[in-house]
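Here is the structure we will look at.
Removed from the display is one protein chain of the complex; every other protein chain stays in position.
Note that the chains take the letters A, B and C in the order they are written out, and that residue 1 is the start of every chain.
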Amino acid sequence: MQQKPNPFIPYMSTIKSVADLTSDVKLFNVELDDPTVSDGFNYHPGQFAFLSAYGIGEAPFCLTSAAHRKAGIEFAIRAVGTVTNALHELEEGAKVGIRGPFGNSFPMEDYKGKDIIIIGGGIGMAPLHPVINTIVDHRADYGNLLIINGARSPQDLVFADEFDVWAKASKANVELTVDRGDDDWKGRVALIPDVVVDLNPSPKNTMAIICGPPIMIHFTLIKLKDLGFANDQIVTTLENKMKCGLGKCGRCNIGDKYICVDGPVFTFEQISHFIEQF
Amino acid sequence: MPVDFQPKIIGFLCNWCSYAGADMAGTSRITYPSNIRIIRVPCSGRIDPLFIAKCFTEGADGVFIAGCHPGDCHYIEGNYYARRRFALMGDLIEYLGIEKERYQVRWVSASEGKKFSQIISAFTDKLAALGPRIKG
Amino acid sequence: MMDKNIVKQIRDKAKELLSNGTIKCVLGYETGTDGMNARPAFIYEPEDVDRLIFDNTCTHNLSTYLRDKRENPVAIVVKPCDARAINVLLGERQIEREKVFIIGIVCQEVVQVSWGELSHDAQMRCKICNQHTPVIYDFLIGGPVDESAPKAEPPANVTAMEGKSSGDKVDFWSGQFSKCVRCYACRAVCMGCYCTVCFVDMLDPEWVGIKIATPENQMWNTIRAFHLSGRCIGCGECARVCPVNIPLDLLNMKMEKEVGEHFEFVSGLSSEEPAPLASFLKDESLGIGE
Partner (left out) sequence: MNKITSKKDLASWLDGLMKDKVLIAPAFVDNQSVFKHVANVAEITFDFKNTALSVKEWFFPATEPLFTIHQKDGDTTLEPIDIENEFVLFGIRPCDAKGLKLLDKVFLGAPTDTVYAERRDKTTLVGLSCLEPSPQCFCNSMGTAPNNADDVDIMLTEVVDGYIVEAVTDKGKALLSVAKLSNSKLSVPKIKCPTELQVKNVPEAMKSCFEDDYWARIADRCIHCNICAYVCPVCHCFDIRDYPTSEKTERIRCWDSCQSPGFTCAAGGHTPRPTKASRLRQRFYHKLLYFPERFEDFQCTGCGRCVALCPVNIDIREIITDVPKLGEKSATKA
């Protein structure tokens, strides 16, 4: 009998670096200890993996890095629960576990030749980060790139170091907005849905990818539809609670779908066919 | 039972009286067994029965609780409420089969260093004689 | 064994209250799918009141549902034990008196209930009950009962358990708790378990580990029993619903016995009297501290 690996045992991994993205978000760069496993660990924008804090448990996080850059596996993690708080305690050199990659991904091939609008709220930028970097690194393959990134305050904008790089790419535009500004903030103080209306992007040959808190997605979706975007032109990632990533633990079940194996990336066209709406 | 059995005791001491009492024992060079691991709490009223159950669940052989004498509570009446809880908790754990000798609540003031030491010595001896709570 | 007169009075009252808009819903009993045992019923429309019944299989303590129905005024059918639960909830400010219309039923006993089986044996708690008339009600159904019966003795099984050696007690309870699968039905069915976040669900600090093992199960059941001390009114629902037959009432009855002995308190007799663990007497020693 062929021995299958226990899918619950993570790959032993080591934290290579930890960087503060905001006051409560850290960027972890993690390396798989076994070089053979590391070489075989291929993933695509939108996919996620489970990260273990040994002694506490594990939680799913989207892979923030773009695999083609070969700069290590990265996770942007906000401290909100027991596992994330435990991970935030860890330093360079600490052992963690990785299980994955899991789930589907953004069909980047299908997006080629199209204008792309990326709309991210808060930590919702994490799954969008590899999408942006894939487009930036293969600039000729895609049309115009519009990035709309919002956060509660200027200090809560993640990936701030990269805004300039993204903005300097050809045919690219970065629009930042915050709920509350401060003395140094010269940019927009507005909610994302209003910024979308303000910028008035054309739906023609365009894909809009939204990630963020449910309430932001809800209202942005309404505005995009007002602008003429069809359901199949709007994409998001669903972020239900998950425990296994294997379609077995039942938590991420919505309709006949399991977000961990059938998602997390869905168009609103697909979501509109779910019997249950979250 | 091994001859050299050393009981594990968790002690919850109120900051204002009993912890100071234990401190008094220390500074007066009055020795007491090192079997007790002391957890300082602001008031005996802070000691949730959960703590007691958790100690026994995690393998403590005895639980010791000390607070200010009734009437001396730093927070006026914390130990009065606590007293009722401790009485009921004692009944409950005994009912579950944990010998009542394994659970002791005493009032110890800041000046009673000697008394503290005597209590802990006697408690430790009693627990040593009872043997480990979780047999085997 | 259904008393037609009681049922008619319940239905008439329910119809009246729903029709005149006093309340939005009646929490009562209807016949279950086995055709013999009652189940809780929620009646919203006057034309549905004929579903309501009352007989000696009406074991459920419906006061547990009041936490779900805080928005609108409701009427609730209560037995004397359930009426005490309402006093506990009133005393703990969980419900508002004006929003609950209490239809009290004079009760002799309820029988042991299990789906698909009709029993004639009274529940143990009923055999030692001497409270046959609800302590609180807005509308009483049923005739006067001789309440002069002698005060109930502590249940024999509690006394028997107390008499066991420590070793035997440990063996008994480990055996019982080893069966627990932590379905939390005991908590879910309990009128007193209304905490928004139960200690057993807390992750930080994690009081009870995820493992379903005897020590964790004992921790859960011990603390639950403690949290109900002086609040449990002995409806016995926790023991009834336990799918693995752990005699949880044996813990609660012990605590109520001690509460009675230490503090001369019986829970739920009044909603005004302070709860025993939220009050104290300065000069009681309780055998503590000496």
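Note that a contact is a pair of C-beta atoms (placed from the backbone, for glycine too) under 8 Å apart; a residue touches a chain by one contact, two chains touch by 3 or more.
In this text the structure is predicted, and so the values were computed from the model without any measurement.
Asks: So there's a chain missing from this view; which of the remaining chains does it actually touch?
Replies: A, C
Asks: Quickly run down the residues of chain C that touch the omitted chain.
Replies: The missing chain touches chain C at positions 32-34, 37, 39-42, 60, 64-65, 68, 114-116, 179, 181-185, 187-189, 201, 209-213, 237, 240-241, 243-245.
Asks: Even though one chain is hidden, which residues of chain A still touch it in the full complex?
Replies: Answer for chain A: residues 1, 4-10, 12, 52, 54-59, 80-84, 95, 97, 214, 239-241, 243-244, 246-251, 253-256, 275-276, 278 touch the chain left out.
Following the convention adopted for this analysis, only the chains that are shown with their structure count from here on.
Asks: Grab the C-alpha centre of each chain and report whichever is closest to the global C-alpha centre.
Replies: C
Asks: State, to the nearest whole Å, the distance from the C-alpha centre of chain B to the C-alpha centre of chain C.
Replies: Distance between chain centres: 35 Å.
Asks: Taking the mean of the C-alpha atoms as each chain's centre, how many Å separate chain A from chain B?
Replies: Taking the average C-alpha coordinate of chain A and of chain B, the gap between them is 52 Å.
Asks: CA centre of chain A versus CA centre of chain C: separation in Å?
Replies: Result: the chain centres lie 49 Å from each other.
Asks: At least two other chains touched by the same residue of chain C: list those residues.
Replies: Within chain C, no residue contacts more than one other chain.
Asks: Show me the residue ranges of chain C that touch chain A in the complex, using the header's touch definition.
Replies: Within the complex, chain C contacts chain A at residues 203-204, 206.
Asks: Residue numbers of chain B touching chain C in their complex, please.
Replies: Against chain C, chain B makes touches at 49-50, 53-54, 57, 67, 69-71, 77, 80-81, 83-93, 95-99, 105-107.
Asks: Mind pulling up the chain A residues that touch chain C in the complex?
Replies: 81-82, 85
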